[in-house]
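This structure is in structure tokens; I'll ask about it shortly.
Yeah, one chain of the complex is gone here, protein chain that is, but the others are all in their spots.
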Amino acid sequence: MTTITTPRNRGDRPKAGRVLTYLLVIAIALAIAVPVAWVLLASLKQKGEFYGSPWTLPEGLHLQNYIDAFVTARMGQYFFTSVLVTLLGLVFVLAVSVPAAYVIARYEFRGRAFIEVALLAGLFVNVNYIVVPIFLMLVGWDRALVDVLPGGFFIDNPGVLSLVYAATSIPFSIYLLTAYFRSIPTSYEEAAALDGASRFQIMTRVMLPIARPAVVTVILFNFLAYWNDFIIALTLLPGEGKTLQVGLLNLMTAQKAAADYGRLYAGMVIVIVPVLILYALIQRRLIEGMSSGGVKG
Amino acid sequence: MKEFTRGALVVTARTLVAAVCVAVVVIARTTVGWGSLAIMLCALLVLLVVLASYNRRFR
């Protein structure tokens, strides 16, 4: 590509460019940081303080908002549902993806190429495209089982929700893990096999520890996906046991009707803070993992 | 010099076409109808063609 090149004063220009760059980057960083910080501060305001200028600091620590959110709006209960669903989902996805990725990377078998292509195609199917048929399928199963389980089993079941989460992140997880397993030399397994280790032992005792970085990446990305999802949780848990995100969505709707800002902001903080803490702890890992995946759902 | 001018012209033309396409998409959205949807899809297609024409030299 040709661009217009004019002679420049080389000593002068980079300096001006540098200042401009700093200004630009700082502006963007502020555009991201200010709204988040504003929410944190606003969660401490009393009802009256929300009228007037939005730039005032809270007058005191009005923690009643948090009590309202945790107890009255039941965010505390939703918090535990979210933790449960996320953890279960992670357990499920690792339990099925690691062995599958390992054999795809290491064994020759009929249909391997086909399975790989199918999983790759699965990367292009976003969960939100297929949430309606999943819901209808589960409703159908419940109807078929109505004699055995009149209360229904599949809808409103956090375990089923985490199973759906796990299933829909299988393509991504296997894709990442397979690539990593392939990059590990076979010499480890050969040595272990000579020592008489079984196939299962080789997979769990030898390969899994070596593949830890990839496993951690899978955990991180799936954690964020499960914790932050609300469409599937909204659809599959229509009853009382909601997840945190759906609870927050309800708070938003309630706020629109009643102008109860304090509770909403406190609810937002409850949702944001755990993720921010985790992110601060593992950000290097996350960003490294991201460049290895390159795929965003 | 001639080569240089030509290059600059091509760059300007591509940038211009891309900008026009984005503008067309934004403007066509304001009227609801299959006609404007078709226009928007055409603009999207032209954008992709511009991308492909930029990329052609690197194939």
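Going by the order they are written in, the chains are A and B; count residues from 1 in each one.
Operating definition for what follows: contacts are C-beta pairs under 8 Å (C-beta built on N, C-alpha and C of every residue); 3 or more make two chains touch, one makes a residue touch a chain.
Convention: contacts and distances are computed from a predicted model.
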Assign the chain not included in the display its UniProt protein name, restricting the answer to "ABC transporter permease", "Histidine kinase", "Heme-binding protein" or "3-methyl-2-oxobutanoate dehydrogenase (2-methylpropanoyl-transferring)". "ABC transporter permease"
Looking beyond the chains shown, say which of A:88, A:206 or A:271 touches the absent one. A:271
Touching the hidden chain in the complete assembly: which of A:69, A:90, A:174 or A:237 does that? A:174
Take the complete complex as the reference. Which residues in chain A touch the chain that isn't displayed? 1-3, 5, 8, 17-18, 21-22, 24-25, 28-29, 31-33, 35-36, 38-39, 42, 50-55, 92, 95-97, 99-100, 102-109, 115, 118-120, 122-126, 128-134, 136-137, 139, 163-164, 166-168, 170-171, 174-175, 179-180, 182-187, 199-200, 203, 210, 213-214, 217, 224, 227-231, 235, 245, 248-249, 252, 261, 264-265, 268, 271-272, 275-276, 278-280, 283, 286-297
For chain B, the residues touching the chain missing from this view: 18, 21-22, 25-26, 28-30, 32-34, 36-37, 40-41, 43-45, 47-49, 51-52, 55, 58-59
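By our rule, only the chains that are shown with their structure count from here on.
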Can you give the whole-Å distance between the Cα centres of chain A and chain B? 36
